[in-house]
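Complex shown without one protein chain; remaining protein chains in place.
For chain A:
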Amino acid sequence: MASLISCPHCGPRPKEEFAVRGDATLLRPAPEASDEAWHAYVYLRANPRGVHVEHWQHVGGCRRFLVVERNTLTHDVLSVADAAEVAQGGAA
């Protein structure tokens, strides 16, 4: 993990100010979706060697949820965006 995350609101901050909140690429299934779909949503996680897209919360700063794209192999942080803006833009 890189030692700095550039928060879009607060600027570059040490990673200790952030808390990881899990995979940001998962989409919640419909309530009537199959048990397999719910099992996959709740339990199954890919752990690729490389790029991860995750939710991180800036708990020590602005308290906003962010979508952080980072590489677990090179420790690079590739992009950081506010999760609300990502959700409105329909990206991620």
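As a convention for this text, contacts are C-beta pairs under 8 Å (C-beta built on N, C-alpha and C of every residue); 3 or more make two chains touch, one makes a residue touch a chain; residues count from 1.
The rule we apply is simple: contacts and distances are computed from a predicted model.
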Original post:
Looking at UniProt, which of "Sarcosine oxidase subunit gamma", "RNA polymerase sigma-70 region 2 domain-containing protein", "Cobalt transporter subunit CbtB" or "Spore germination protein" names the chain that isn't shown?
Top reply: "Sarcosine oxidase subunit gamma"
Subject >> Residue touching the undisplayed chain, where the options are A:A2, A:V20, A:A37 or A:C62 >> reply: A:C62
Original post:
Touching the left-out chain: which of A:C10, A:L26, A:V53 or A:V86?
Top reply: A:C10
Original post:
Tell me, which residues in chain A touch the chain that this view leaves out?
Top reply: 9-10, 12-14, 16-17, 59-64, 82
